[in-house]
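One structure is given below, encoded as structure tokens.
Shown here: the complex without one of its protein chains, the others still in place.
Moving on to chain A:
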Amino acid sequence: MTQAKRYHPLVLVFQLKNLIRNMIIIGVYLFVFNAGSDDAFYTYARYIFLGIFALIALSYVYKWFTHTYKLDTGAFQLYKGLFAKSRRTVPFSKIQNVQRHTSWLHRLFGMTSITFETNMEDHDDSVTFRAVPPAEADRLEDVVKQHEAETETGEAEADAAEGDAETEPSAPPAKTVHFRPGTKDHIKASFLSLSFFALIPVIISLVSNVDSTDTFNRVMESGFVSALIDAWWKITLIVVLFAAAAVIFGAVKTILQYGRYEIASDDERIYITKGFFQTSSFSVQKSRVQAVEYRQPPINRWLGMTEMRLISAGGANAAGGTENITSLYPYMSTARAAGLIEEILPVFSITDAMTPLPRRSLFVRLVRPSWVWLIATGLLFYFEPSPFDIYIPWWILSAVLLVLVILSRLLDFAHTRYAVHNECIQWRKGGWTTFLFVTKREKVSEMTFKRGILQKPAGLSTMVTINRSNPVKHTDIDDIPVDSARDMKDWYSRRTGDILTE
């Protein structure tokens, strides 16, 4: 592959699709809603709209002609420009993760899209192929993987990773599938997906309809009891039907999203695949995972479920896909999640022996002024809103908010725990939704300790870790004792022993 290639011509189709998607609202507004309008404004606007559309579409064609790519030893070479040419080199060693997304349109053409995410200093740094035949995508991914494997084993880069189409990658190491949701998981997910709740207002409005008109008339006409029973029968039927519809709706949605969900890994990498018709996949080298984050919204916590997220240094959104695939199956039981991390990323294993905060932290937290409450109270006092035409004095709303703030702080205090074990540091925090964050010493690229005016006399400190991610990930824990902060500093100072230097 010494010759630089153009991207696949079907790229144009996908760009056109995106363009249409972005401009369709304006288009419909101009051409459908105001179709009959002879107003000069709309006439000109239509021409301008068409002009812009054509220009952008043409620019895509121009780009297709002038943009080419090539794989050489250890890097992507991306060329562009007709007269002023530019070349961008993206070394394979900078690639943080690989994402694939196959939309229904890709499926129609037998194509897929693939993105190689990097974390280089310049902004426009990922390598995206909007449309490639799956075989070509496999080949690209293999070349990158091959390179990783070879640099890993310490072979000279020069003679390795030629990246030729002819070089068949050595037999890929066996993948182990760690997690595939079963029927039980699907059922749980269907009940939990929020679409279920979206139907509640519909039910309420229907019920109140039945109640107000029908029942009322009947009560007037015939016997009270029979009418009530009649109405209740109807109401029950409607509720049951809607509950069934909601669950089916949720189930279909879940199956479309998580139907073929799979978490797999081999020695080197972690693979996540999801989607039924539209599929997305994500793969990251294990050693490039920066941190693991567990998130538990209240409902999930009550049901013992956890959402897990792998933090890696590259960007996290697949081309054209809005779904964030770095978050693992969100309806996994907490025990299963912990076990899974044990299997795929043993270095990030979590310990249960965590230290809670001392009582003086709670005191400091309760005393600390709540800006949200102060500002909200100011606004309430000034505007005296009456939502839904119900008059509530402003100070009652303010008091309710204060109670919520205090409750959230109490919960946060009760949830907050931290531990430093071996090379890992982990902590949990959060009031309503809790987060548990685990990272390794070598992945923490900087640490900051802060002591505010309230924390100093109480002997407390705030700790912040900075991890490489996109955007840079700052994670903090408030109000830990200074002694623990000192231990963390010492722990961090032994970092030098963990890292390899070039």
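In the analysis below, a contact is a pair of C-beta atoms (placed from the backbone, for glycine too) under 8 Å apart; a residue touches a chain by one contact, two chains touch by 3 or more; residues count from 1.
To be clear about the criterion, contacts and distances are computed from a predicted model.
Per the UniProt record, the absent chain's protein name among "Ion-translocating oxidoreductase complex subunit C", "Sulfane dehydrogenase subunit SoxC", "Universal stress protein" or "YdbS-like PH domain-containing protein" is "YdbS-like PH domain-containing protein". When the omitted chain is restored, the residue from A:3, A:86, A:183 or A:501 that touches it is A:501.
Among A:342, A:384 or A:446, only A:446 touches the chain left out of the display. Interface note for the absent chain: among A:39, A:384 or A:490, the touching residue is A:490.
Counting over the whole complex, chain A has residues 121, 285, 287-288, 442, 445-453, 456, 466, 468, 472, 489-490, 492-496, 499-502 touching the chain that is not drawn.
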